[in-house]
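A single protein chain has been omitted; all remaining protein chains appear in their positions.
So, subunit A:
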């Protein structure tokens, strides 16, 4: 097999009996924006740090352009990184921060000056060149950090939750800027976050991490419409999980009977063994796939919440599970707490997890 631009092969990282990263493999083409998405402790940062060279994998390999980088110390890997915490050098101004990687590479002064202004223009901070890091906002600091990490033209840029300390509005602003910079530079970016919206907004592909393993890799659309596992279904987008009483599978379609006796056929089947957690079969359906129907799953209305463009309705099934629906105001006009209703949905929009 011809190796991809960057490939991670069978990466494993254990600390005593704790397995932080468990057999992670990825093939990453040049120029891709790939996000590691997962809850904290799922192994996404540990994988990133193995790329940076800050921890030595227990086993497995990382190849850049076909050659292993594991034997190369961090400072010779030529990899760029933006950290979760602010890491500008506190005693150097913005210009000198961006110039630092060029100075340690022994470049000539005129080259350095030109490259620094080019980088500051890229992150639109030319006017701040003489500021000290302490006099910059959090967002500005991370943009300088980005300029510094890109100054030496690294083949790969690692970003470890760089926006998690910023407020929501600023975060969205810088996300747009990161997308633009990715477009303009074409650098391969590996981005770590636990924020699914951020992942969906930025990435070409997303690798969903859970308990040290990758549950699924794919575009945001793939993960949303065709989640491979219960975990991915629950982590990307909003979801309802319904218990089942009986399941019959033929091919890739299944027929289920819910605990209250309601039957439903033609559900797409997913066999998710690893990291699933629950063992009983469940049906996943998105809140916006639910419709009020003449005949369907009998439920009772618990609560109706008006949210402007849409409203959400909380229901309870006869067997006591809560389920919620998102719909336009006119569709749910007649509903009030305590009322009975029937819920239906297109079988193809739900997923049966065995």
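Side notes on the structure shown:
In this section, a contact is a pair of C-beta atoms (placed from the backbone, for glycine too) under 8 Å apart; a residue touches a chain by one contact, two chains touch by 3 or more; residues count from 1.
Methods note: contacts and distances are computed from a predicted model.
The chain that is not shown carries the UniProt protein name "ABC transporter permease", picked from "Glutamyl-tRNA(Gln) amidotransferase subunit A", "NADH dehydrogenase", "2-oxoglutarate ferredoxin oxidoreductase subunit alpha" or "ABC transporter permease".
Checked against the hidden chain, the listed residues A:50, A:64, A:81 or A:159 yield one contact partner: A:81. Within the complete assembly, residues 52, 54, 73-81, 83-91, 100-101, 104-105, 145, 148-149, 152 of subunit A touch the chain that is not shown.
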